[in-house]
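All protein chains but one are shown in place.
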Amino acid sequence: MYGVTKVYPGDVVALAGVDLSVEKGDFVFIVGQSGAGKSTLLSLIYRGATPTKGQVLVGGRNVIRLKRREVAVFRRKIGVVYQDFKLLPERSVYENVAFALEVIEAPQKEIARKVSAALDMVGLSHKANSLPGQLAGGEQQRVAIARAIVNDPLIVVADEPTGNLDPDTSAGIMALLSDINCRGTTVIMATHNQLIVDRMRKRVVEMENGRVVRDERQGMYCHEV
Amino acid sequence: MYGVTKVYPGDVVALAGVDLSVEKGDFVFIVGQSGAGKSTLLSLIYRGATPTKGQVLVGGRNVIRLKRREVAVFRRKIGVVYQDFKLLPERSVYENVAFALEVIEAPQKEIARKVSAALDMVGLSHKANSLPGQLAGGEQQRVAIARAIVNDPLIVVADEPTGNLDPDTSAGIMALLSDINCRGTTVIMATHNQLIVDRMRKRVVEMENGRVVRDERQGMYCHEV
Amino acid sequence: MKFRTIRTLTSQAIKSLKRTTSLTTVLVIVACVLALSVFTLIAVNLTVMGQRMQAGVELRVYLKDDTTEALKNALEKSIRSISGVTKVVYVSKAEALERLGAQLGDENAFFFDDMPNNPLPASFDVSVRRADAASDIADRIRKMQGVDEIRYGPELVRNLVGALRVMWVITGAVAVLVLVGASMIVSNTIKLSVFARRREIEIMRLVGASDVFILFPFVVEGLLMGILGAGIASAIVFVAYWAVSDWVRAAAPFLQIVVDSEWLLRAALGVVAFGAVVGIVGSAMSVRKHLRVQG
Partner (left out) sequence: MKFRTIRTLTSQAIKSLKRTTSLTTVLVIVACVLALSVFTLIAVNLTVMGQRMQAGVELRVYLKDDTTEALKNALEKSIRSISGVTKVVYVSKAEALERLGAQLGDENAFFFDDMPNNPLPASFDVSVRRADAASDIADRIRKMQGVDEIRYGPELVRNLVGALRVMWVITGAVAVLVLVGASMIVSNTIKLSVFARRREIEIMRLVGASDVFILFPFVVEGLLMGILGAGIASAIVFVAYWAVSDWVRAAAPFLQIVVDSEWLLRAALGVVAFGAVVGIVGSAMSVRKHLRVQG
């Protein structure tokens, strides 16, 4: 799903010549040490950053060549769970999730229905009117997840979506992502959660210092098990 | 170390009659589901919030009765790792860590020495001049940890300090906290990381819906093992 | 954009307007519009007054005692033909004497009754359109045949013309200053409020909001702020001007302040429209620039 990629933001070499391709409908874990370049790799997919060298192809389109107006349209097809959540601090949980539908100008009724469903799925219906600042860390993370999945994206990019969640809730979220994946959505997820990766037995890409050092179908979190 | 505590922020019952006492030099894990009230409990210790009912005693002092000026002085003796890091976005990593020493007006030389040492411990010496926005999630978390331990606090309060860290780096941080604990510092840590809790075999306090439901010396993450 | 979206975004703009931070911008706009209005009103009034005063400037052209009727008529014709001259009135020797009598007052007039011969010369009273052209016109007339001497209107009027010119220049300079300063402040204030919401804008972009979608609430907010600010300011000016002009009419009736309620109302509406434009353009430009930087 994308070709050659290399990035050097500033003087820091975050990605050093990464080649990776993901098929439509895949479920991929990106693992690796802190600072290995996982988030940077993911940001190339939703065009949060552009590579210094190399090309990124998503759905057959060259992401780098997108014009300003096209970027916004392009991003609407990708649901992203950011590592730092990126919730609008002055809007309620409901409004935050609804925002992803408002930008595609969906009918009000459809918005209401889909947002309720998404909040139900992450177990936060009772917090719909809270502001992000009034939520527990794990609750904020689940709002971010709800926003990413609410408009049935083609690709879900999730950066450490269970970092602030207890094992039970994490399992629920993983079940949710599996479910979405079964319905054809590509899921690319960066994580440090060994238990989850080992239990799921999906494709695992391990990174180190900006390079892909391992790429296994049905892999485990660790190199040698 | 503190007495009866109860909190009701807004209409949400985050803590419902919690009794807990921690001895000087203890190492305590707080575990529990997302939204169980762990962060709220911790915030009472460093007076990030005040209880609606009940009293909080830290080092024999009633935290609620502190005057404005005393609060600042009090907080300097407690190192806190916030769940959302709370780094100053416009200061470098070095300045962020140094800030905890600047507020106690330490000599410039001592600041330089201690900050370098703390950044070494979390493995971020090479990023000293970066801004928080230019760091990976796990790197930001480690800056927050460095700031919490840099001025040799009496108590370290850590809220999910390994949420964005890979198992190897997490192990390093836990070794660091154990080390600090051995030198007499009380460590209170909220976490979802089952592996860590199970491996350390320290005191575990489990919370559910704002209540303490389990409190074991040398406990495991889960109820029934 | 669909109409529904516009409604949603507008209601968001109104919500955001209610937050305290927008107050600054509204206040700045109020202050700027007030300052501009005050200066404009002063300038308009000074101009009108000045025109009235200048219209009254006269030259008195004294004729030689031996001027013939024919020469007098020729002279009148040549004076009339000078551009800038608006009126020429002949004052005969007899009329001049009468005028002097009136000037000296009743109690002194009697002593002219038994005057052996009239010593006063005949003259033309020449009105000129613009006071500053008076000396040029005087020079031209002085060279004509039959002219004995030329006198200007009172010194004070000429001085007043100079004073008014000074006032205009100062008013103009201050107005330019206020305008430049005002637009800088407004644009900077909006920039600051965009800066305060930079995270919000970044997040919106990442979620796939188009530029227009992000711009729109800011533009509406700017529009509302502009209308609000300019509206408050012109309401204050409108009421204050009525009060002041009433008071001035009582305290200094000869100033003849310009009061034309229709004109004022139209000006106020113009000011509000101006505020709306400033608000829209200011916020749109700031946000747009910010979006560009973000890439």
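Letters A, B and C name the chains as they come in the text, with residue numbers starting at 1 for each one.
In this text, a residue touches a chain if its C-beta (ideal position, glycine included) is under 8 Å from a C-beta of that chain, and two chains touch if they have at least 3 such contacts.
It should be emphasised that the depicted structure is a prediction, and the values quoted were computed from it without experimental measurement.
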Displayed chains contacting the withheld chain: B, C
Residue among C:A13, C:V28, C:V61 or C:V88 that touches the chain left out of view: C:V28
Of C:I170, C:V212, C:V239 or C:A273, the one touching the omitted chain in the full complex: C:I170
Among C:V48, C:L71, C:M144 or C:V248, residue touching the chain not depicted: C:V248
Listed residues B:R68, B:R183 or B:R217, member touching the removed chain: B:R68
Residues of subunit B (touch criterion as defined above) contacting the omitted chain: 46, 48, 68-69, 72-76, 80, 82, 86-90, 99-100, 102-105, 107-108, 147
Interface with the undisplayed chain - residues on subunit C: 20-21, 23-24, 27-28, 30-31, 34-35, 38, 42, 62, 100, 104, 107-108, 110-111, 114-116, 119-121, 148-149, 154, 156, 159, 162-163, 165-166, 169-170, 173-174, 177-178, 181-182, 184-185, 188-189, 191-193, 195-196, 240, 244, 247-248, 251-252, 254-255
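Convention: only the chains that are shown with their structure count from here on.
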Each chain counted as touching subunit A and subunit B at once: none
Taking each chain's C-alpha mean as its centre, the one farthest from subunit A: C
Nearest-to-centre chain - CA centroid comparison: A
Geometric centre distance via CA averages, subunit B-subunit A, whole Å: 28
Whole-Å separation of chain centres (CA-atom averages), subunit B against subunit C: 67
Centroid spacing, where centroids are CA-atom means, of subunit A and subunit C in whole angstrom: 63
